[in-house]
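This is the structure I have questions about; it appears just below.
Removed: one protein chain of the complex. Kept in place: all other protein chains.
Every chain is named by a letter (A, B and C) in the order it is written, and numbering of its residues begins at 1.
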Amino acid sequence: MYSLQGIGKSFGGIDVLRDISLTLKPGQRLGITGANGVGKSTLINIATGFLKPDSGHIQLNNKTLTHQPAWAFAQAGIQRTFQNTRFLTTANLGEQLLLAARAPESKRRLTKLIELSGLQASLHLFPDEIPLPMLRKAEVIRGLAASPEVLFLDEPSAGLTTFELDQFGVFLQQNLGQKTALVVVEHRFDFMLMITDSVVEMQLNRGLVKRGADVKT
Amino acid sequence: MLKLDQITVQYGALTALNAVSLVITEGTISVIDGHHGAGKSSLLKAIIGAVPSKGNVWLDQHLISQRSPAYLLQAGVVLVPEGRQLFGRLSTRENLQFGLYVAGGRGSIEAALEYFPQLLPLLDKPAYVLSGGQAQMLAMARAMLANPRYLLADEPLMGLSEGPREQVWQILIDLRDRGVGILVTGEHIVTKGTVIQQHKIINNGSFELGE
Amino acid sequence: MDMYLASVLTNMTLIAFLALSAYLVLVVGEVSFGQQAFFGIGAYITASATALAGAHIFWGLLAGAIGGASCALLLGLLTIRLSGIYFAISTLCFAELLRFFLLHLRFTQSVDGRIIGPDGPEGFSNIRWIFENHYQVTDFLLLAVTCLIILLIVLFSLERSPIMLGARMVGNDPILAQSQGLNPTRYRLSFITLSGAVAGFGGGLFALFNTHIEPAMFGVMLGIHGLAYAVIGGLGSAVGPLLGVFLDIGLLESIRPLAAYRMIIFGGLVAFLLVFRPEGIISPRLVSRLKSRWRNRHV
Partner (left out) sequence: MDMLQTSIDGLMIGSTYALLGLSFALVFGIMRRINLAFGACLLFGASLAIYLEPILGWGAWGLFVVTIVGVALASAYVERLCFAPHSKRHGAVTAMVASFAVWMQLDEISSQLLPQRTHAFQGIEVPNFWWGEIFVRGDQLLHFVIALVSILVLYLLLYKTRLGLLIRATADSPDTAHLLGARVPWLGFIIFLLAGILGGLAAFMILSADGYVTPLFGLWSTFKGLIAMIIGGVGSLMGAVIGGLILGLVETHAGAVLGAEFRDMVTFGLVFLVLIIRPGGLMGVKIYRTDSLAQERV
């Protein structure tokens, strides 16, 4: 169980987030949509420990993470991807994936995920030699290798064609596992419906507003 | 006439913009509508020469592709960048003066303030304390002071509530009526009546057909 | 071998330790102007251990490395909140403070009728281990080169392990590193400590080779040279700093006739070189390109 309670954040006197709360059960898949500039990225950065909220609490399985550094979030099982994908350009993909999977169990899972994704042929390539759809998959695999509690995807559709996005969605659905909760920040509604079971909309100064009929949050 | 001919922008393996062509005339508003990452900012930056691109940009009869933003500014093509991009540690007044000075203008900032009365009480405050709406007004005012023939406004409505949105539109319409050619980008842009002369939907770096 | 050549080569080998220690700090994304301090501390400790306590060279060098590492760890802990220029300047101050400590360190003793030990600004003379053990310059060169090769082997195996990749990630993109659960502080501290050990070890060898050391030898110019070698050589591989040392000391010694003008030429050349290869000669990009070419040939 992962929860954000009453999160608030302001930059230079301007409230970007005001009293945002969110609870995720294991295996839950939530989509967050909203116009540019309403604070979706800020929310992801806070939820994954890269920004510290001005107010509110972050908890994972009754353990408080609020003031922990970002690496502690990652170690506790909160993984994320980045809007433009983020890799080191001076090491090959295989090495970087291995770095993320340090436990033997994670390594086995990683090997399996690589097989399923068809990334074997790209393992010895450097990230700037790999096409974007592959990199997106690789980034998800990197996040999933250690069986995280929550995986945050930050605009995974950016730069993908509809066809590539479909494939990416299928891959996600097949490999997320039962335990991992998923949060997708996205604006492509079709994609969101495909991989999530509820969608909330983030609105300026109003926080998360339920959207659609079968909302469970 | 500002004419874009087959503009392509690539960042490494990612093609942000794929052979996009567009004509903007003076005294019109053109809209490029698309979601985050669809290539809007890349297009505007390619026009002013801030990112490397392929293809040609014509201003009237002059080929102006791949020049510097400073050159384009002198030619009258002015960008209002995404996310306002104010100089946070400078005051509102100084941000405005910057707009005037880069274009070599000699006038005063008072004229521009007629359009933006809400900036008056903020003149001596550092720009980082401004709210989203105020910041957008300042960014527009700063661009206006550079005396544009063509104004490229990147996501001017981003993060604004209803009131400020209306105001941004009003200013763009006023500018258009004074003969400025305007290119606006945004996401799900909806306007009433005949505000917009040209509306393009962009997706994955290309314009979609229709509209 | 020519005595002169052997001593130039030995000097290059010893300075290589310093350059490698600067390299280790650069890998985790920081710049240090203070590696000369660990070099100096190592030199003093090794000298004391061998000349005063009569320890074997092995224990002497080990003590020097540990001493350098401890000082570096202390510096790392004190500057835990600093980065960039703030860190760089604090290392400079720390090094100057340590040098000042050495300037006032007096602990002389009579051994076999000779007064030895650190004697303030006069330094530490009569570090006679290589004489007592009848080492020729070439023997010592062999010893130093062997140590350097061992260090390189260690660094290369580190390079192949995830540790070095983690360190590069911390240095290049701390945000990415944190998202992978890597603790940047821990990496920084470990690498700064390791760099202290490498510098301290090199300093120990330096003391044994020179037989006389004094605080003035460990001024900031020494450290900046080490840093410059690492940057010029490039951060792609541990070979980079060695190349930097070779280019400066090696090439410049070979154009001795131009001695008076050599810095005018060389200083300009280095600045010019950096315009075209801002990441150094053996840049991370070059290394990755070479790796992939090698790989393609062997697939």
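Just so we're on the same page, a contact is a pair of C-beta atoms (placed from the backbone, for glycine too) under 8 Å apart; a residue touches a chain by one contact, two chains touch by 3 or more.
Just so we're clear, the structure is a prediction, and the values are computed from it rather than from any experiment.
Engineer: Given that one chain is not shown, which residue among C:Ser90, C:Thr108, C:Thr185 or C:Ser292 touches it?
Structural biologist: That would be C:Ser90, which touches the missing chain.
Engineer: Can you tell me which of B:Tyr11, B:Phe98 or B:Tyr115 touches the chain that was removed from the display?
Structural biologist: With B:Tyr11, B:Phe98 or B:Tyr115 as choices, the missing chain is touched by B:Phe98.
Engineer: Out of C:Ala55, C:Leu142, C:Ile175 or C:Val239, point to the residue that touches the absent chain in the complete complex.
Structural biologist: Candidates C:Ala55, C:Leu142, C:Ile175 or C:Val239; residue touching the omitted chain: C:Ile175.
Engineer: Return the single residue from B:Leu2, B:Ile48, B:Ala112 or B:Ile202 that touches the missing chain.
Structural biologist: Checking the options B:Leu2, B:Ile48, B:Ala112 or B:Ile202, the one contacting the hidden chain is B:Ile48.
Engineer: I need the residue numbers on chain B that touch the omitted chain, in ascending order.
Structural biologist: On the side of chain B, residues 45, 48, 50, 68-70, 72-74, 78-79, 81, 85-90, 94-95, 97-99, 101-103, 142, 146 touch the unshown chain.
Engineer: Contacts of chain C with the missing chain: which residues?
Structural biologist: 26, 31, 78-79, 81-82, 84-86, 88-90, 92-94, 96-97, 100, 103, 175, 221, 224, 227-228, 231-232, 260-264, 266-272, 274-275, 278-279
The rule is short, and it goes like this: only the chains that are shown with their structure count from here on.
Engineer: So, comparing each chain's Cα centre against the centre of all protein Cα atoms, which one is closest?
Structural biologist: That would be A.
Engineer: Take the average of all CA coordinates in chain A, do the same for chain B, and state the distance between these two points in whole angstrom.
Structural biologist: Computed from C-alpha means, the inter-chain centre distance equals 32 Å.
Engineer: Distance-wise, how many Å sit between the C-alpha centres of chain A and chain C, to the nearest whole number?
Structural biologist: Comparing mean C-alpha positions, chain C is 42 Å from chain A.
Engineer: Indicate the whole-number Å distance between the mean C-alpha point of chain B and the mean C-alpha point of chain C.
Structural biologist: Here chain B and chain C have centroids separated by 52 Å.
Engineer: Going through chain C residue by residue, note those that touch at least 2 other chains and give them in order.
Structural biologist: Residues: none.
Engineer: Residues of chain B that touch two or more other chains: which are they?
Structural biologist: Where chain B is concerned, no single residue meets two or more other chains.
Engineer: Considering only the defined contacts, which chain B positions touch chain A in the complex?
Structural biologist: 12-14, 16, 35-37, 83, 88, 128-129, 131-132, 155, 158-161, 187-188, 204
Engineer: Can you tell me which positions in chain C touch chain A when the two form their complex?
Structural biologist: Within the complex, chain C contacts chain A at residues 162, 165-166, 168-169, 172-173, 175-184, 236, 284-285, 287-288, 291-292, 295, 299.
Engineer: Help me check something: in the complex, which residues belonging to chain A touch chain C?
Structural biologist: So the residues of chain A touching chain C come out as 48-50, 69-72, 74-75, 79-80, 82, 86-92, 95-96, 98-100, 102, 124-126, 129, 142, 146.
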